[in-house]
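Removed from the display is one protein chain of the complex; every other protein chain stays in position.
Just so it is clear, A and B label the chains in written order, and each chain counts residues from 1 on its own.
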Amino acid sequence: MTLTWMAWTWPTAVFFATIFLLLAAMCVWEYVSPGGNPRFGILRFETTRGDRLFVSLLGSAFIHLAWLGLVGPNLWWALALSVVYAIGVFRYV
Amino acid sequence: MNKTWNNKAWFLVLPVMLLVMFSAVIPLMTVVNYSVQDTFGNNVFFWAGTEWFEQMLNSRRFWDAMGRNLAFSFIVLAIQIPLGVFIALNMPRKGWGVPVCLVLMALPLLIPWNVVGTIWQVFGRIDIGLLGHTLAALGIDYNYVRDPVDAWITVVLMDVWHWTSLVVLLCYAGLVSIPDAYYQAARIDGASRWAIFRYIQLPKMKRVLTIAILLRFMDSFMIYTEPFVVTGGGPGNSTTFLSIDLVKMAVGQFDLGPAAAMSIIYFLIILLMSWVFYTVMTNYDSER
């Protein structure tokens, strides 16, 4: 049984590690202050911080895709935009 | 129901987690890995960066397939939902007709998807099919192998045949949960047929209709087997939907990189729709 067919690369490994670290961090956060801070934001339904993380990540994915399709291959700007978007989501949604 | 907070419940969920992770997470990671690399086989990979994503997002082929998929979902919903509601309203509510209707209507749902394709492939043929032969006898020029419009009509008709019963069953389940007292009150008030539908039946069906619309949208968005068997994506590319194109690219041409990039874009769209579905559903649940 080998795993060469999975074709790991450093960038993708870092990407998944980041996602898992984020999930772990959310668990710790939940442990420290339970309840998930539910509230009604601008989307007009109840969200917890887990929902906000998901909306941020999914939105960031689409921002990156849109940047690739419309602007060009330099994704650092898309990343910056995503961070701004994520802060916005955690603040207002 | 107010649930108790208990993190030990995780142990009850663990088997499901592991089982689904094996088939979901490892393949998803692999797809992400493939999407940034190029290969000539034998597990030798080269870094390609975001090249495949750019190529996909700027390719006519991808957007055409996406457009066809959206058009297909829209047409299918526009036919199936009103038709399903209409049939459910006219279903018998008691007596021997109920089980007969339920069993016969549910039958198409249990046919293997490629057999559904085979049934319609045969049914629509001019030489040996009832539909094709009858249309030809009536002097209508119908040939789903050659004409893109006819191919579309066949695929849509097949999907209506296959899945309208789902809408009927869901709406029927919503309708039978209306207490008799409601109809009694409506009768005393002398309410019209339309008023009964609008103010008693429709509100009761709202929840199941939401489920029906979302399920039908997502299932029609990932349609693969039935049109593949009937038309093989043709004539030309006229019935090549996203899934068909994806399998063609991955298995037929062995273009792992572009196929993986397409998988991810496709998956992200599904993820967004699933989230909408879930949010709508849980909000219904909390309203109850």
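Keep in mind that, in the parts below, a residue touches a chain if its C-beta (ideal position, glycine included) is under 8 Å from a C-beta of that chain, and two chains touch if they have at least 3 such contacts.
By definition in this document, contacts and distances are computed from a predicted model.
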Per UniProt, the name of the complex member that is left out, chosen from "Carbohydrate ABC transporter permease", "Peptide/nickel transport system ATP-binding protein", "Isoquinoline 1-oxidoreductase alpha subunit" or "Elongation factor P": "Carbohydrate ABC transporter permease"
Residue of B:V44, B:V149 or B:A173 touching the missing chain in the full complex: B:A173
Considering the complete complex, identify which of B:L28, B:L70 or B:I153 is in touch with the unshown chain. B:L28
By the contact criterion defined above, which parts of chain A meet the unshown chain? Give residue numbers in ascending order. 1-3, 5-6, 26-27, 30-31, 48, 50-51, 54
Which positions on chain B touch the chain that was left off? 1, 3-10, 12-13, 15-17, 19-20, 22-24, 26-28, 30-31, 34, 86-87, 89-94, 97-99, 101-115, 118-120, 122-123, 127-131, 133, 161, 164-166, 168-170, 172-174, 176-177, 179-181, 183-184, 187, 193, 196, 207-208, 211, 215, 218, 221-222, 224-225, 229, 242-243, 246-247, 250-251, 256, 259-260, 263, 266-267, 270-271, 273-275, 277-278, 281-282, 285
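Just so it is clear, only the chains that are shown with their structure count from here on.
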Chain A residues touching chain B - in the complex, by the definition given at the top: 4-9, 11-12, 15-16, 34, 45-46, 54, 58, 61-62, 65, 68-69, 73, 75
Okay, in this complex, where on chain B does chain A touch? 5, 26, 29-30, 32-34, 36-37, 39, 43, 45, 47, 49-50, 53-54, 57-58, 265, 268, 271-272, 275, 279, 283, 286
